[in-house]
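See below for the structure under consideration.
In this view, the complex is presented without one of its protein chains, the others remaining in place.
Labels A and B are assigned to the chains in the order they are written; within every chain, residues are numbered from 1.
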Amino acid sequence: MTDLVSVLIDGVIYSSYLFIIAVGLTLIYGVMKILNMAHGSLYALGAYVAATLVGAWFNAGLNPYGSLALLGLAALLVGVVAGPIIERGLLRFMYGRDEVVLILVTYSVFLILEDVIKLVWGVESYSAYQPYGLLGNFDVGDLPYTVYDALLVIVAVLVGVALTFVLTRTRQGKLLLAVIHDREVSAAMGINVERVYLVTFTIGTMLAALGGALIAPKVSVVPAMGVEVIVLAFAVEVIGGLGSLPGAALGAIIVGLVRSAAVHYLPEVELFSIYLVMALVLIVRPKGLFSAVEARKI
Amino acid sequence: MRDRAVGWLGLGLVVFLAGGWWLPNWAQSLVILALGKGMVVLGLLLLMRCGLVSFGQGLYYCLGAYAAVAVGKIFRLPDSLLTSDALLMPLFGGVVAGVIAFILGFLLANYRSIFFAMLSLAFSMILYGLLIKMSVLGSSDGFNIAYSTAAGVVLRPGTHLYALYAVAAIIVFVAMLALNGYLRSHRGRLGPAIRDNELRVEYMGASVRRIVHLNYVIAAVLAGIGGGLVALSIGHIDPDLAYWTTSGEFVFVAILSGTANVAAPFAGSLLFEWIKSVAYQYTPYTWQMVLGIAMLLVIMFLPAGLWSLLGRRGRGA
Partner (left out) sequence: MAAILQTEGLTKRFGAVTAADDINVSIEPDTVVGLIGGNGAGKTTFINMVTGYLKPDAGTIRYAGSVITQLIPRSVTQLGICRSFQIPQLFDSLTVRDNLLAALGVVVLGGKHWASGATLASERVEAAADETLARFGLDDYRDILSGVLPEGIRKLLDIAMAMVVRPRILLLDEPTSGVSADEKFVIMDTVMAAVRANRVTILFVEHDMDIVRRYTERILAFYEGRIIADDTPDTVLDDDEVRKYVTGTTHARVTSGAGSDAAH
């Protein structure tokens, strides 16, 4: 029984940060129809910036609780700087090209960012462990968890709720939905599609970086981070459905639970199981578990 | 027309075989590496002509590398010609890859665009996930492989490298010849038509699925043989061969090489391996960046390199 609870809670924690990363990917794909292969690198950037800021903060001997705000700040910085640079400086010249060509463009960005990270931070691992234990622990039964992990889950839920609210209730959000449905008609109706793209990509980048920043205190920050997470994010996307917000949540939960169960019961199949689920979903419902209807072609 | 191609390829083979004898060891190794990887890229060319980009050729590349020795280890077979021959090992790798591709192809031939890319990626990662936990195959460390004969001929010490070089050159020659003929055949010429308008091809009376399936299997066999050659050249194999970044590298070379003809993948692969080895020596932290920028430049300014992808109309700008 304790085992099952442990699997569930670990799964939910893992799902939370997967969701934060995947929802950014979903947003970018949904609005811009781009499968952002650089998403993992942006996540890594977030982790590195966070680790650097936290490290400096603690070296300066400042109030430890402030370091938590730094995590959010790191995400904001990466989003606001990297997002527009990539979108305005590169992507906007590629709109209208084939989907696969755009994947290759983001793949190139991934390659470039991987080296940028190595150039700036080197290949040694960084750690920013301090915030992790900061808020203390609590027990669920006799299983110990940190408040930080609980915070992670709360942040994920907040992100999901906030995005849903913004998309469906606010005017800006509805403009985004319009562009998702039909870009050309939206532009014809006077929506500034270019600005929508810029904002979307920036927010998507911020979310990826947030995922990285939040995970930084829990792991050792290494160059390979981005490479590993991107395929997990893809798995989440595929399972939930490309471009669907509830899909990203469902996908994240499924991947999180599958991985958690694997780690607990059959560690040999940990990695294998996630991709197997991804393949199965692609086989059964290629458009993901939340798929839309397609119009007639001829 | 066909005779001309045979002539040129034959000449190329002679040049490679003769010249290779005089090349320093590092150059011979580089060429073998490039030829082996070029085989994978040749397969990608075939798929790209149909409008498909596979982000999972690493699956077959890895299978081809592991096949011969892995079969021996898993089934605890005694050492034989199969696990020590420079020609048989890659060929066996190609066969194994082809069988798996034939099975997976029934599924994959139904997908296009992003979903094809994602599914192919998923399968290669499944193999990766499997291999890193298989201790009989060395888990994430993999294992070393070596060869002592070539086409049954026992190799004298000092001739191992050239023997592999010659095997690689001959295999590539045959592959290029075969692919050239295929691409000139009626079935082979339908690639661009499928890429442009599958519906029309079906309405003309051809099975798009079957052609895509066939091309997928051919690409896998090529990747498997290539994987086998590269494995023998490096002397060591590990699950990274199936990791998605390996597949990404093949896609990159395929983009650079373009789809003009069957020699392009090998030319592109040679250039790539050479640049990589130089860049790695001098700037290990920036060669990926260089690749990324190069790919962007090709995408933006050299559509000929991306000819097959630009064939389809994109969404309205």
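Definition applied: a residue touches a chain if its C-beta (ideal position, glycine included) is under 8 Å from a C-beta of that chain, and two chains touch if they have at least 3 such contacts.
Not measured: the values here are computed from a predicted model.
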Hidden partner chain, touching residue among B:174, B:204 or B:300: B:204
Using the document's contact rule, name the residues of chain B that touch the chain not shown here. 186-187, 189-190, 192-193, 195-197, 199-207, 310-313
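Just so it is clear, only the chains that are shown with their structure count from here on.
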Nearest whole angstrom, what separates the Cα centre of chain A from the Cα centre of chain B? 32
Residue numbers on chain A that touch chain B, as the complex places them: 33, 35, 90, 93-101, 103-105, 107-112, 114-116, 118-119, 123, 183-184, 227, 231, 234-235, 238, 242, 267-276, 278-279, 282-283, 286, 297-298
Residues of chain B touching chain A in their complex? 53, 107, 111, 113-115, 117-119, 121-123, 125-126, 128-130, 132-133, 199, 244-245, 248, 251-252, 255, 285-289, 291-293, 295-296, 299-300, 306, 309-310, 312, 314-317
